[in-house]
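Here the complex is missing a single protein chain, while all its other protein chains stay put.
Chains here go by letter, A, B and C, matching the order in which they are written, and residues are numbered from 1 within each.
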Amino acid sequence: MDFDEIGQILELMQRHGLVEFELERDGERVRIRKPEPAGGTPTPGPPRAVGAGPADLDLVVVEAPILGTFYRASAPDAAPFVSVGDVVKTGDVLCIIEAMKLMNEITSECDGEVVEIFVESGQPVQYGDRLFAIRTRPAE
Amino acid sequence: MDFDEIGQILELMQRHGLVEFELERDGERVRIRKPEPAGGTPTPGPPRAVGAGPADLDLVVVEAPILGTFYRASAPDAAPFVSVGDVVKTGDVLCIIEAMKLMNEITSECDGEVVEIFVESGQPVQYGDRLFAIRTRPAE
Amino acid sequence: MLTKVLIANRGDIALRIVCACRELGLRTCVAHSQLDSDSMAVRFADEAVCIGPAASAQSYLSIPAILTAAAITGADALHPGYGFLSESASLAEACQAAGIVFIGPTPHVLHLLGDKARARGVMQAAGLQVVPGTESFDGPGEGTRLATALGFPVLIKATSGGGGRGLRVVRTARDLAHALGVARHEAVAAFGDPRLYLERYVDEARHIEFQVVADETRAVQLGDRECTLQRRHQKVLEEAPAVGLSETARRKLGELVVKAALEIGYRNAGTFEFLVDSDGEAYFIEANARIQVEHPVTEMVTGVDLVKEQIRVAAGDGLSVRQSDVQVTGHAIECRVNAEHPDTGRPAPGMIGAFTVPGGPGVRVDSYAHADCMVWPHYDALVAKVIAHGRDRGEAIARMRRALEMMVVEGVETTIPLHLRVLSDPDFLAGRFTTSFLERFLRPV
Partner (left out) sequence: MLTKVLIANRGDIALRIVCACRELGLRTCVAHSQLDSDSMAVRFADEAVCIGPAASAQSYLSIPAILTAAAITGADALHPGYGFLSESASLAEACQAAGIVFIGPTPHVLHLLGDKARARGVMQAAGLQVVPGTESFDGPGEGTRLATALGFPVLIKATSGGGGRGLRVVRTARDLAHALGVARHEAVAAFGDPRLYLERYVDEARHIEFQVVADETRAVQLGDRECTLQRRHQKVLEEAPAVGLSETARRKLGELVVKAALEIGYRNAGTFEFLVDSDGEAYFIEANARIQVEHPVTEMVTGVDLVKEQIRVAAGDGLSVRQSDVQVTGHAIECRVNAEHPDTGRPAPGMIGAFTVPGGPGVRVDSYAHADCMVWPHYDALVAKVIAHGRDRGEAIARMRRALEMMVVEGVETTIPLHLRVLSDPDFLAGRFTTSFLERFLRPV
């Protein structure tokens, strides 16, 4: 099991709107759960990724605290603040979200390793969109 | 177990509207769950007695085959066709339902003992209302 | 003075009659089949009585069951809705004999208008132009003789017909014998009456009708409707006022239908249907002696509650409108949302899951449906009537489009996609269409 496979699983879960996914390899166990449909509710709008992450207690997901445009670097030609694999400390700048010409620096609230970046630089993000996944304890 | 197989499972789930699927291979365990039925239905009208009887396989419930006024006797001063405790045979007249001045004789479709009469003489009955319960085998 | 109305119908029209009775302060009792015991009409009526099993023949079409229901519940009037027994002279007669007010025309008028061939003659005598046609006949020999004299193409119709059933277009003599046989078969099956009659078939026509309400002393016309958009002779989308009618023709026909209604002693809401050919000539085809599915478009442009007028007239209270009160304001469209495959028209009954209806200005939805309710295969496929009113036809169309786009009916296929295609069609938008228009939206089943 590596991060590629986890990535594949996460993608699969998102595409199929799963809320739970279990797997055991050689004892051959699988468990898949979809959300209960909400009775007569009109199906909601586009599915949102927020909060649909895996129940991995070591993984901190950084969400957009404001609406704006996401930048991974301070300038188009500058190096990104962080990349996947980087180790960050609490208070380190992870990215900038620009709103109303203001550059809002988004900082890390934990120590750990950046394991995923969910958004491309230059893309708009909504309030609550997932930006980064940070693993607070290094993987064994 | 690979992603192809998981894909097949997901397809199956979608086709059958499943919300949960569990599998264990050689210990032979499977668990499949469909969604709970939605609770958003407006509450139906007045509760109807039809079909709400006990699940007693020996009990035949005679329902009103037409709408009309139920009479237990052929005339106000006559004896009732049947009473609780009477033994009836197929074809015996149980009651009359009057509709449009016509007296419709309702006959028994089984042999047995009248164990309950649900309606008072002279009362209107709707199509499908329960009239009599007949126990096809005598109680021991 | 009426006090309690027995509603001998189901679906949206039963609910519609409950609305009208409640506004008039009348008690209601819904006579329903076993399948409809949880319906909205039953829920909102004061009383309900189960008159028979799912099959209409033993419930909604059973005169004894319906009259027994009225007697048992002490109803003093009966509203038949549309379809089922709504134009049954026998039901009207049975009501009369039982001392129950039938909310509809007299048995005499129902007999007269129920015989479509005879009605043509009566209307002609009252001054209305009719399509060249024949008397009733029974048997292929007489049919062939009459068709040859009339000239092809001909339209075969059932003397006791209605709702588009039993209709057959015959373009050449070669096809006649077969068509006469099939039509006779359908007429017997649908109406219990083998008689047929013939009309010269008018190609590329528009179907236009006038709404009338009449009491003992007066008849008032409430304007016209365009019902040209039909699929297999079933109306799909209706408008008021009609698009294809000159102001001169409108005025003239309006006066003629009032005169005709008075002459036959018509009492109730009723409709006079016309075919308008490409020269603008209007020919009477038949009169419908009941409230119609498309009545809401007239209500939207006139503000007159047609079902309440029906009840008022039947109660002897007389019409609440005079001809001089009637003003047609703006334009209204009705789309019939049926549980059908939108392309083929194949019925698609089933369980509706989510169901929400559009609101906002100028939109009305008459429906018996709600979240998690059944569309039974036993009855017709109409799930909802969506009506949009605007200050002009353009606004009404734009409003209807957004209303249908914002309507949620999950779990069954509906005709909403068909309507949305029609509402964007350049010919429809320009008002260029005839009764054959919808054929190109139809794929074979």
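By our rule, a contact is a pair of C-beta atoms (placed from the backbone, for glycine too) under 8 Å apart; a residue touches a chain by one contact, two chains touch by 3 or more.
From a predicted model like this one, the values you see are computed outputs, not experimental measurements.
Of the options C:40, C:91, C:170 or C:333, the residue whose C-beta touches the omitted chain is C:40.
Which of C:8, C:371, C:416 or C:438 touches the hidden chain is settled by the complete complex: it is C:371. Only one residue from C:121, C:194, C:330 or C:349 touches the chain missing from this view: C:330. Counting over the whole complex, subunit A has residues 38-42, 44-46, 48, 50, 66-69, 99-100, 102, 124, 126-129 touching the chain that is not drawn. Interface with the hidden chain, as seen from subunit C, comprises residues 12, 15-16, 18-20, 22-25, 40, 44, 296, 299-300, 303-305, 329-330, 354-367, 370-372, 389, 391, 395, 398-399, 401-402, 405-406, 408.
The working rule: only the chains that are shown with their structure count from here on.
Ranking every chain by how far its Cα centroid lies from the centroid of subunit A, the top place goes to C. Measuring from the averaged C-alpha position of subunit A to that of subunit C gives a distance of 58 Å. Chain centres here are Cα means. That of subunit A falls 55 Å from that of subunit B. Each chain gets a centre from the mean of its Cα atoms; for subunit B and subunit C, those two points are 37 Å apart.
Shared interface positions of subunit C, defined as residues touching 2 or more other chains, are 353, 371-372.
Residue numbers of subunit A whose C-beta contacts span two or more other chains: 39-40.
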